[in-house]
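Some notes on the structure that comes next.
Every protein chain of the complex appears in place save one, which is left out.
Right, chain A next:
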Amino acid sequence: MSTAVMERSESLVKEENLTVKVQSEMRSKIEKASKIAVKDLNLFYGEKQALYGVSLDIREKEVTALIGPSGCGKSTFLRTLNRMNDLIDGVKITGDIIIDSENIYKNNDVIKLRTKVGMVFQKPNLFPMSIYDNVAYGPRMQGIKNKKELNKIVEESLRGAAIWDEVKDRLKSSALGLSGGQQQRICIARAIAMKPDVILMDEPTSALDPISTLKVEELITNMKKDYTIVIVTHNMQQAARISDKTAFFLNGEVVEFDDTDIIFSTPRDQRTEDYVTGRFG
């Protein structure tokens, strides 16, 4: 009897291996081109090391979620992608980040990098100006003065952020009078206005109510066709809902990086499983 059971389970394992193999083959066929390649990235705040040998391959027009407990380095990592960490004194970085075959830490044109890699922050951080001026701010600073062109960019960006209908009648009123969720979508519109390739989002919904969160999530899913999105989130359901790939960070290391459904169903690493099942974090 025992041999029969053994045989049966062996064949099951084989079958399973087979399906995994087929799945991964299918995946590699539809796999998109690499957009951001991170190789052995280490980051130090002064003496303290915050990221340890991070290597990730972020693909074009996908949503990549970064999850992990507080202080695991996921936001720090996100901010290396558009060099926002440069603003902090005493940050030292080794390793390579290559975006579209350009090493962003070798090339010193940070301004160009940041127009290409936009960012949306944890709390909506609109400027104390009108809605229109907020969205037109970036293009204006790039030297676009033509009123018609600016109008077009503002409308397109607001439509792109699915908030045009809500604000089209009050573009000239202060952006700070909007609700938090609306403000965050204007922030996304402001980022879109620069026509970036990549949009980084640092817990964009953590300050929002559930309905606003849903709207922003829908928006992110829709934006995927035009942009490569990297999103840090505390909310694992959110990562499961909206992302294609998920990276699990722990203590400054990437523990596991794979398709989102694999991370949330059959992770390879015990720590990943413990985290996604809510055993810690």
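By our rule, a residue touches a chain if its C-beta (ideal position, glycine included) is under 8 Å from a C-beta of that chain, and two chains touch if they have at least 3 such contacts; residues count from 1.
Throughout what follows, contacts and distances are computed from a predicted model.
One chain of this complex is left out of the view, and of "Multicomponent Na+:H+ antiporter subunit A", "ABC transporter substrate-binding protein", "DNA 3'-5' helicase" or "Phosphate transport system permease protein", the protein name its UniProt record gives is "Phosphate transport system permease protein".
Touching the missing chain, out of A:Ile99, A:Met119 or A:Leu158, is residue A:Met119. Listed by residue number, the positions of chain A touching the unshown chain are 82, 84, 87, 89, 111-116, 118-119, 121, 123, 125-129, 137-138, 141-142, 187, 190-191, 194.
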